[in-house]
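Only one protein chain is missing; all other protein chains are in place.
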């Protein structure tokens, strides 16, 4: 379920559009929802794996202003050997205009904090998450 | 040492003044600084006591805008039996105009989370913190 | 419609519960929703009136933690001559436990920023907002 957020005064800044940093909270909200929808709960309840973000490539294509309703779309972008990436977009609900896009590269770590190879059980777990679709 | 903060675009909101919620971060900054300046470090390193805020009475008297430099003033306001209170003010550095005031009532708890009577060692510890002065 | 918010990692702080300042954002969200639900749109589109918060009396009664779902309840608390107040509560959705309460006193100002007497048209407008109910 893609989060929908109505833009309020406290989301915006001096320029009367959503502040750069706030977008990262919206994207984080999208990832929490993605995990909730597609990952087995024991990942979280047992703290078996942790996800560490190592890079976010963030593009601002438009502006969200007060009263806009935005939707946070998220999906898998790619798999590497030791990391994988989500793609996320913030789009205006009415026009589908893309406001911001984030490619979020992460590693999966075990309880000791060691980054794991993305294979076998971990790869299978991540394959539950649908690929990003425009 | 009273925290000084220069107001930037990301502190302000739709109304082009500092957002209500942000003031609470400024006041929290003031309390961290107060603790650092006047409480013995073992309170924190050993986690002997915890401070829980139970009430904040927050008055907005003015507006801070971009490029204003504000100062966060903090001190003891009063002692009760099971709680005590700080007074804090955000003032403009140049004019000393009061922008916001917070009376912050807190309890002191032990490691188990139980609220303690404000007497003996705890009272003595809190008496290190100077009273609030206008 | 009372806002419902699922607590995520970014809402919480060092103490693993929702940060004090964040509650003010939740309460602000509740007020935007209240205005949207009960005030005539021309208040906002024509900027005829502005609402300025002058005091928030904020009590923390419990703790919201990650995965909790909270509901922001809001309603009119009282009318004065030059100000009026909302009551707002953040409650846990499942247990109805009150986490935090805010009594928010505000003035209504005209376009020039002058605070107006709460009578006639303004009183009538505010009476559209239901009283706070536990």
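Quick notes on this one:
When the chains are written out, they are named A, B and C in that same order, and each has its own residue count from 1.
By our rule, contacts are C-beta pairs under 8 Å (C-beta built on N, C-alpha and C of every residue); 3 or more make two chains touch, one makes a residue touch a chain.
Small disclaimer: the values here were computed from a predicted structure and weren't measured.
For the chain excluded from display, the touched partners among the shown chains of the whole complex are A, B, C.
Annotation: of C:66, C:98, C:115 or C:129, C:66 touches the absent chain (contact as defined above). Touching the missing chain, out of A:53, A:77, A:116 or A:129, is residue A:53.
Of the candidate positions C:5, C:21 or C:102, contact with the hidden chain is made by C:21.
Contact between subunit A and the unshown chain involves residues 19-22, 24-25, 28, 52-60.
Along subunit B, the points of touch with the absent chain fall at residues 6, 8-10, 25, 28-29, 32.
Although one chain is not displayed, its contacts with subunit C can still be listed: residues 8-10, 12-16, 19-21, 66.
Note that in this section only the chains that are shown with their structure count from here on.
Centroids of subunit A and subunit C (each the mean of its C-alpha atoms) stand 29 Å apart.
Residues of subunit A in contact with at least two other chains: 8-10.
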